[in-house]
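Below: one structure, written as structure tokens.
Here the complex is missing a single protein chain, while all its other protein chains stay put.
Chain IDs A, B and C follow the sequence of writing; residue 1 opens each chain.
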Amino acid sequence: MSGNTIGRFFTLTSFGESHGPALGGIIDGCPPGLLLDETILQRDLDRRRPGTSRYTTQRREPDQVRILSGVFEGVTTGTPIGLLIENVDQKSKDYANIADTFRPGHADYTYQQKYGLRDYRGGGRSSARETAIRVAGGAIARHYLATRGMRIRGYLAQLGPIVLDPVDLDRVDDNPFFCPDPARVGELEDYMNALRKSGDSVGARVTVIATGVPPGLGEPVFDRLDADLAHALMSINAVKGVEIGDGFGCVDAKGTAFRDEITPEGFLSNHAGGVLGGISSGQDIVASIALKPTSSLHLPGRSVNRAGEAVTVRTTGRHDPCVGIRATPIAEAMMALVLMDHYLRHRAQNADVHSATPLIPATPDR
Amino acid sequence: MSGNTIGRFFTLTSFGESHGPALGGIIDGCPPGLLLDETILQRDLDRRRPGTSRYTTQRREPDQVRILSGVFEGVTTGTPIGLLIENVDQKSKDYANIADTFRPGHADYTYQQKYGLRDYRGGGRSSARETAIRVAGGAIARHYLATRGMRIRGYLAQLGPIVLDPVDLDRVDDNPFFCPDPARVGELEDYMNALRKSGDSVGARVTVIATGVPPGLGEPVFDRLDADLAHALMSINAVKGVEIGDGFGCVDAKGTAFRDEITPEGFLSNHAGGVLGGISSGQDIVASIALKPTSSLHLPGRSVNRAGEAVTVRTTGRHDPCVGIRATPIAEAMMALVLMDHYLRHRAQNADVHSATPLIPATPDR
Amino acid sequence: MSGNTIGRFFTLTSFGESHGPALGGIIDGCPPGLLLDETILQRDLDRRRPGTSRYTTQRREPDQVRILSGVFEGVTTGTPIGLLIENVDQKSKDYANIADTFRPGHADYTYQQKYGLRDYRGGGRSSARETAIRVAGGAIARHYLATRGMRIRGYLAQLGPIVLDPVDLDRVDDNPFFCPDPARVGELEDYMNALRKSGDSVGARVTVIATGVPPGLGEPVFDRLDADLAHALMSINAVKGVEIGDGFGCVDAKGTAFRDEITPEGFLSNHAGGVLGGISSGQDIVASIALKPTSSLHLPGRSVNRAGEAVTVRTTGRHDPCVGIRATPIAEAMMALVLMDHYLRHRAQNADVHSATPLIPATPDR
Partner (left out) sequence: MSGNTIGRFFTLTSFGESHGPALGGIIDGCPPGLLLDETILQRDLDRRRPGTSRYTTQRREPDQVRILSGVFEGVTTGTPIGLLIENVDQKSKDYANIADTFRPGHADYTYQQKYGLRDYRGGGRSSARETAIRVAGGAIARHYLATRGMRIRGYLAQLGPIVLDPVDLDRVDDNPFFCPDPARVGELEDYMNALRKSGDSVGARVTVIATGVPPGLGEPVFDRLDADLAHALMSINAVKGVEIGDGFGCVDAKGTAFRDEITPEGFLSNHAGGVLGGISSGQDIVASIALKPTSSLHLPGRSVNRAGEAVTVRTTGRHDPCVGIRATPIAEAMMALVLMDHYLRHRAQNADVHSATPLIPATPDR
């Protein structure tokens, strides 16, 4: 319980269901004096927004966010920032047929078992619609971090069988897939068109990179930077795996190759993904997530109803055939929230430390 | 800061360095009335203990744990349980040569940058020696969970290139590798002998499974069961990746295959690893971790010293050539801590819920 | 920072300024299945509402609360409950003159020093207007506790020199002072009329009592029930002291008189205020608070401006001449939040304990 808050120093507390009147959240702990208005949040919200391409859900939500407190005369005051996004395009009738049925691969059954009841409309609280507030809150963190030279960028690293290289991160926002390789956007379009025709869905992999992160962020031994990133990223709907740096690639690696050697000019590699002993090293922070294929399918699936009887489920509502497509801004937001929290944590304890130039220059991966 | 506590309702707070006088910890929130004495903790500690085979570090620590509070006349009282393990086999002189040098792949550089100073003896707080207290605390959680029918078991799933199947989990403790396939222990021995001769190290993969977990554990939206598992497992030294269920295997999967269909007799598969929407489904909870190869190597590596000058580092102290070998009991402990925390959290909020038999029978994977 | 959340298992996170667009909050951790709608919250909000008598501020706020999530088909779902109260009667121009001046006895100077800037309109976040959300959130806790037989009632125990006895707690809501002695309401009216004419303000004392609280709530050693009550009550604007039971009356008491002796029929007295060793005893929980006189006065006072120059301050805006008058519902709300939190905490750890009838019957004070 009380699991709807993330962070310890810079916290986001969130509320809202897929088909309730509104989503909302509270950012607590934002430093005062930060220039902030709704347009800064809206920029990221628009990147996550549904209904903007034919490859995602057709639910049309303007996702217009309002700042209700914590900002005065255009700057943050240090007091909590209230955020509100009204739901506009709820179509509750679409979901009446699943009130008594547990969709396979969804949280229907687990919410019912946990709480004894559930808001079945669009998955209620378990809907990925909730992530809109993460993006809004994350945008504040991101905006602050940018004033400290930190930049967070994500991209689609794999869509089903299609592996994508980070050819040009500046072009990620130019296509609806957050594809970092402009030459392969057509391939993705073809794949998604065929997928939609088949009625099936597919998984994806998203990578997020933070540059400009100073060495020293992260706390031993439980609240390591990588552990908190794993928590934040795994909390995104549909995520089944998290990697830092090379991740599972380290299993069959040798120490001589994996340990990132150091020279006076910088690190020679970044297999570790910018984290050593749970603390940032000054290199790029690199994290990847695996997103499972959407379970909402037009193709029938076996399940049971509340009486425990066998039923066949076929989703008729709107959905994303690949939730990974819209996941990039969400993953960026979660990384921003974690870095912001650790930036303040580090500063609280170590403001006395002589904060000289890092001994080793940052050597970004790209 | 203040990152040395894990859990919210059932908490472990830990202290201690590799070469300090002792490691210790406090378990807070343990229900009263649990039969408990040191032998229950010692069982798990002995499984993690160094120096018991030729394949791990030769540091010889008895890892004898003392319970200093919270137990009266053989049962827990509900008050905090103080734990203490004295360090016996510290050889500080072994480490004098690294006082001014940052070993590549280690936390030497990041601790120095974070705090402006560091206890360089054996890595200080960043040493995996700290995990002894995790195992001790986790043993209490595990012991309580067992009284509620939950069982947690781990095994070595991959050592470098050698992939191991869970042929017989009851035999995992019969060999120094936690290998679940008795027929392949010789192969592991040969591999490790050759590895040691080469002076290099290798990564590993460990899988942990919890059976008997009731549906309903886990909190939306941030403190999901899988998110908290990811946090806890990623906080283990050397871990670079966490998977729930099929993990990254979902990236190239189709929704029709991945969604675990349900019948009145139970789930038909467990690709999700027992978690749906962040809440346990009643199936086995399955998590895997990737452990990087040890960075302490007899083979020389490039690095810098505190003056920023190029140096060559060669580790002469004792170390594990594959930290993954001893990681199984630690991963089990971390899963136990998370499940215990969520068991109490769930109970706090939902004790009013009619707690009948789950609608769908548990269908363990094996 | 991040100080805008109270509670650990049942939490209220709040936002909003006196003259911003809205106040809001999130209740996290409410058990599912509780019948709830806005009317239940509105009842308590209306008791706190300004502008309802001539003895309090003339700001007219309907304080209409909206529930934005966490309730489905009339019952709570276990997910977070979003609350929103729009500000309607802000008159920002009233406050323009204090933008550069620090009102004595107010938070103007401390906010400026802390944050380097402040929302000066009506005190911004430091305004007691923020307590509306406490009352809304507390009403949910109170409503749940009532279903478990717990009842929380407060009253005005002293207004300036006028000490009031709890003659009839059922009549407290019949007068604008929350006076528990109907015969003395006229005396209070006369006092307040004279006070207002003088332009001065006065302090007050409010007492809150919880009946029906089972023994066992409260945690050793820091999060004692009385310690958490002290925290919650001292966090109310203008409160300068908190007492449990006899409070400061114990300083000159003897142990033979003060220790509450026990008989098979119940406790013989309740000097301790229902808490022993930080844990509820089954007796009434009794707490009192001291509220300072309002610092906003029409009478001139010395202060400085942002340039550090001496100025004379005279408040012209609307204010309460005795903030204690409207404090009763707020104090009740805070006690409800604390009891709710501890009820769930106790249940999490001790659900295994055979929860028989308490050995000693509850012997309410009245």
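Assorted remarks:
Basically, contacts are C-beta pairs under 8 Å (C-beta built on N, C-alpha and C of every residue); 3 or more make two chains touch, one makes a residue touch a chain.
Everything quoted here is computed from the prediction, not taken from an experiment.
Summary of contacts with the chain left out: across B:Tyr115, B:Phe177 or B:Phe222, the touching residue is B:Tyr115. Contact with the chain not shown here comes from a single listed residue; of A:Phe9, A:Phe72, A:Phe102 or A:Phe267, that residue is A:Phe9. Only one of the listed residues, C:Asp28, C:Asp181, C:Asp260 or C:Asp284, touches the absent chain: C:Asp260.
Where chain B meets the chain that is not shown, the touching residues are 1-5, 7-11, 13-17, 20-26, 28-29, 32-33, 66, 68-70, 72, 75, 77-82, 84, 114-119, 124-125, 344.
Within the entire complex, the positions of chain A that touch the omitted partner chain are 8-9, 29-33, 78-79, 220, 344-345, 347-353. Even with one chain removed from view, chain C keeps its contact list with that chain: residues 1-6, 8, 14, 102, 104-107, 109-116, 123, 125-126, 130, 158, 160-161, 200-205, 215-224, 226-235, 237, 239-256, 258-264, 268, 271-273, 275-282, 290-295, 297, 299, 301-304, 306, 308-310, 345-346, 348-350, 353-354, 358-360.
Please note the rule applied: only the chains that are shown with their structure count from here on.
Here the spacing of chain B and chain C, counted between their Cα centres, is 45 Å.
Inter-chain centre distance (chain A to chain C, centres taken as mean C-alpha positions): 38 Å. For this pair, chain A with chain B, the centres built from the Cα atoms lie 26 Å apart. Residues of chain C found to touch two or more other chains are 8-9, 29, 32-33, 78-79, 344.
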